[in-house]
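Removed: one protein chain of the complex. Kept in place: all other protein chains.
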Amino acid sequence: MTALDRAASIADLRRLARRRLPRSIFEFIDGGAGDERTLRDNADHLAALRLMPRVGVDVAARSAAVDIVGRRSALPLVLAPTGLAGLFWPGGEMAAARAAQAAGISFCLSTNSVASIEEVAAAVPGVDRWFQLYFLKDEALMDRMLARAAASGYRVLCLTLDLAVQGRRDRDIRNAFTVPLRPRLKTVLEVALRPAWLAGFLRAPVRFGNFEADAPQTGFSSMAQHVAKLCDASANWGTIARVAAKWHGPVVIKGVLAPDDARRAVDLGAAAVIVSNHGGRQLDHVPSAAAALPGVVEAVAGRAQVLLDGGVRRGTDVIKAKALGADACMIGRPFLWGLAAAGEPGVARTLSIFAEEIAIAQALLGRPDFAAIDRSVLSDL
Amino acid sequence: MTALDRAASIADLRRLARRRLPRSIFEFIDGGAGDERTLRDNADHLAALRLMPRVGVDVAARSAAVDIVGRRSALPLVLAPTGLAGLFWPGGEMAAARAAQAAGISFCLSTNSVASIEEVAAAVPGVDRWFQLYFLKDEALMDRMLARAAASGYRVLCLTLDLAVQGRRDRDIRNAFTVPLRPRLKTVLEVALRPAWLAGFLRAPVRFGNFEADAPQTGFSSMAQHVAKLCDASANWGTIARVAAKWHGPVVIKGVLAPDDARRAVDLGAAAVIVSNHGGRQLDHVPSAAAALPGVVEAVAGRAQVLLDGGVRRGTDVIKAKALGADACMIGRPFLWGLAAAGEPGVARTLSIFAEEIAIAQALLGRPDFAAIDRSVLSDL
Amino acid sequence: MTALDRAASIADLRRLARRRLPRSIFEFIDGGAGDERTLRDNADHLAALRLMPRVGVDVAARSAAVDIVGRRSALPLVLAPTGLAGLFWPGGEMAAARAAQAAGISFCLSTNSVASIEEVAAAVPGVDRWFQLYFLKDEALMDRMLARAAASGYRVLCLTLDLAVQGRRDRDIRNAFTVPLRPRLKTVLEVALRPAWLAGFLRAPVRFGNFEADAPQTGFSSMAQHVAKLCDASANWGTIARVAAKWHGPVVIKGVLAPDDARRAVDLGAAAVIVSNHGGRQLDHVPSAAAALPGVVEAVAGRAQVLLDGGVRRGTDVIKAKALGADACMIGRPFLWGLAAAGEPGVARTLSIFAEEIAIAQALLGRPDFAAIDRSVLSDL
Partner (left out) sequence: MTALDRAASIADLRRLARRRLPRSIFEFIDGGAGDERTLRDNADHLAALRLMPRVGVDVAARSAAVDIVGRRSALPLVLAPTGLAGLFWPGGEMAAARAAQAAGISFCLSTNSVASIEEVAAAVPGVDRWFQLYFLKDEALMDRMLARAAASGYRVLCLTLDLAVQGRRDRDIRNAFTVPLRPRLKTVLEVALRPAWLAGFLRAPVRFGNFEADAPQTGFSSMAQHVAKLCDASANWGTIARVAAKWHGPVVIKGVLAPDDARRAVDLGAAAVIVSNHGGRQLDHVPSAAAALPGVVEAVAGRAQVLLDGGVRRGTDVIKAKALGADACMIGRPFLWGLAAAGEPGVARTLSIFAEEIAIAQALLGRPDFAAIDRSVLSDL
């Protein structure tokens, strides 16, 4: 029995990741903006909700399959777009995509991935692929990315709106985190303590794969510098509509908390709104995703799907999100921890833990049919 | 003065149990599902209630005797059904049953006991015996168990409904807990540190006593595997009614939190409904037993008795449960800790602590008559 | 500058007491019943209240003098009756009484004092003396005590009603605390580590001074045994009225939380009702004194004085109690900590800290006249 088998929960996978990653890199995943209150709220507000079990129901046959943006998903989960996944495990994006395919769910590639649009598509052609785009100052560059994603068979475009500027992540500032890692004494020591990670890292150098052709990467750059150089703080709903219109397929809008913003997203044709504060990484002291969810659900009023993103750590969280009106959830750190712990089998473990937790919760709640779960499963006791 | 005499509280007995048991086994008792929030809520929600004392009342003569399912009990307590009690102390089921008899209360044997239905009855014929049954896939096997329990003079049948599947107990997964303990390096070390427990364990090998004839036990099995193999996730209210009808005596229904489920249990003739989330061991994030109690009491509306099960740790908890409408309480871990600490005298200590705490609370609350305690003893200050 | 001078707060005096007392004895003072929730609530509920400061008020001249049960007190404080004060410092009762006299406040002697009624009166004739009485099984003995207290010039009789039986104080049970200390290995070690205390202890042996003539003390006795032997659990409002009628002077009733009990106390002529849960030492999980205060104030409706007892640790607590309708406060542990730390100067320090904290709070709240403080000083912000 390996340590991975004995990982009972997402929290256990996080512990395994911490053991394998250099500290600055672990903290880059783990951390959030400011005092990390919103980061903690994301998980805490979900955990605080209570579910009412029902007994005497035949629950021998259970299913948690759902339709997400026009495609059947074996689980109500999507792998969230995360930059630099390849920094945590060599070929990280491909490893995660493979695990997603095996589990029958979708994978969303980040603008800031290590592996490029084309590399992921070539390596894992069978996974349902989404491409996440930030608004770039250079509109031509943005157009080229859209064209590349379309050409590589990405089905869904995910526009992330909550990164007008990069949030202040205190831990990254304190760690002087850059890409590549700047060889300071502190980081050298950290890295020396993590030989397994280092071996992989030397095999697979880190870069921003999607910018290679267009924005030559020289020297050390913090994420904040990278974002400041490339991202467009002036993008408004007009810009958003214009970019969305260029995509021939479903567009989902990520990073919305305010009901009015959700309404505007739907007005411009979004197939789904992703309620998200970027995992607490952008602005601290904003509402948790779970707290914001009901307002967005009400505003969307069934005109589009709603996904909850942020703080999902347990199968019961997925059920709670569904009860509050979400069609499915995105998960970020949970799969990155699995990835950093053990590569593709690690992500597989993340997904199997969720699958099992959801199935058991459905049984014990007396709700064999995931799609039928509604507010009545919540308890205010 | 022994350590047992100096144990002032149930929490002290827990500490003694921790010192005597191998860690995996202690955690099998102590742990719960998931993040153990419901487990903590069970105790916390009781503890958070406040009682209003009255003075100037003659409290020289006090009694806490009550009728439970048609029989006078010296205390408003029943020993809850718990699997594998014989793993914590050699002959654990018999030891607990003897202490129950001495204290004038009832003992409920679990489906998953080490000692069989017949062994317990033969060894402790004088105790009021209940038999707890899970719904088994093999209906004939279930019928045989009912017949054996009836033949061995068990008075009450306790049907536990909240185990359609086994909950995920993270600690057991992490500990790779199996029956018998799989001899991994970690468990070998744990066990080596607990020679007193080991000596008893070698004398009295652990098995599922009630299944011996029917389901030969070979190799190592986790509780989850054992349950998955035997228990029937398809049991519904029809099945329940059918099984209940086979018992010639009082049937009590254990594992209900939702008022509507309580109503159905009473409709099919239950003599008592046991408000319980299985001690927080099945699904985390469900309401605490104390929070669910008032809703069940209202739904039952006097047509059956109501027992509270889960989180009872103090005499005041028993009084609070009574004030919220419960007729009595079941206790699980409190007696297992006593048992693991010192066998029969340990369980006796558990019960004498409760008896003394209840008596003192009655005196200081100005409520010498337990049966007369109602909501007016609660305070919202 | 001594450690006593540098003690900035009551909490600092507690730390000094901890350093000087054997652990079991420190815990006898410090501890409470059960899980000590009510003990903590007593202080926490006072601390949680907020006061609204006013500026631009001439506060050069301030006074906190008040009338308590017919006598002018320099501070709105009374030293609470506490058993065994002589165990914490040789001649503890006399030391405390002297400090009370010096500070211009009253001192209440406990039934269970080390120094007898007569010894205290002889040693500190100038202090305003109250005598606290428990209800004893032996009515003649009670009559003799009343006669002795009257003969020795005690002005006020304080009847404590919340000790029908002794509460379970888990720490004392765990420590096997007895009077005198039973010489177990553990206590011998504890005592050896506290030579200063031991020296005083050898000079002044501990006994229940008021029972010497009547109840010969032989061997080791826990407080619970002492109380069980002597106290009368059958005392009711009739008994109380009969005993109160025997006293020619003001009678105050201590240990009331329920408004109806306060009303009955006033009906039988009490000059003051002391809202108290015995400092959290009798029954855990009852309301804090502060939470119970407003209900009692309303019930008493000005027909008697009301004193708050329990959890007073800061000058602001005294002001809060006044704002909630109390005329003054009793303090128990705060003066015992001072006493245990340094004898009479220690108690003097307790009182000077309170005096200074009250005076500063009056200045900064813009309330130079203590008597005029009312609810308007409280803020719900």
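Just so it is clear, A, B and C label the chains in written order, and each chain counts residues from 1 on its own.
The rule is simple: a contact is a pair of C-beta atoms (placed from the backbone, for glycine too) under 8 Å apart; a residue touches a chain by one contact, two chains touch by 3 or more.
Keep in mind the model is a prediction, meaning the values are calculated, not measured.
Engineer: Among the chains in view, which touch the chain not shown?
Structural biologist: A, C
Engineer: Touch as defined at the start, partner being the missing chain; which of A:Ala164, A:Val206 or A:Leu378 qualifies?
Structural biologist: Considering all chains, including the one not shown, the answer is A:Ala164.
Engineer: Touching the absent chain in the whole complex: find that residue among A:Arg50, A:Arg194 or A:Arg264.
Structural biologist: A:Arg264
Engineer: Which residue among A:Pro180, A:Gly249, A:Gly295 or A:Pro345 touches the omitted chain?
Structural biologist: A:Gly295
Engineer: Touching the hidden chain in the full complex, which residues of chain C are there? Just list them.
Structural biologist: 1, 6-9, 12, 47, 49-60, 314, 316, 320, 356-357, 359-361, 363-366, 379, 381
Engineer: Touching the missing chain, which residues of chain A?
Structural biologist: Its contact residues with the unshown chain are 34-35, 37, 161-162, 164-168, 170-171, 173-174, 176, 184, 232-237, 240, 255-258, 260-261, 264, 277, 282-288, 291-292, 295.
The rule we apply is simple: only the chains that are shown with their structure count from here on.
Engineer: If each hop has to land on a touching chain, what is the smallest number of hops from chain A to chain C?
Structural biologist: 2
Engineer: Centre to centre, using CA atoms, which chain is the farthest one from chain C?
Structural biologist: Farthest by centroid: A.
Engineer: So if I superpose chain A on chain B by CA, what angle comes out, to the nearest 5°?
Structural biologist: Superposing the C-alpha atoms of chain A on chain B needs a rotation of 90 degrees.
Engineer: Chain C and chain B are one sequence twice: same or different residues at the contact, by the over-half rule?
Structural biologist: different
Engineer: Measuring from the mean C-alpha position of chain B to the mean C-alpha position of chain C, what distance in angstrom results?
Structural biologist: Going by mean C-alpha positions, chain B sits 42 Å from chain C.
Engineer: In chain C, what residues contact two or more other chains?
Structural biologist: none
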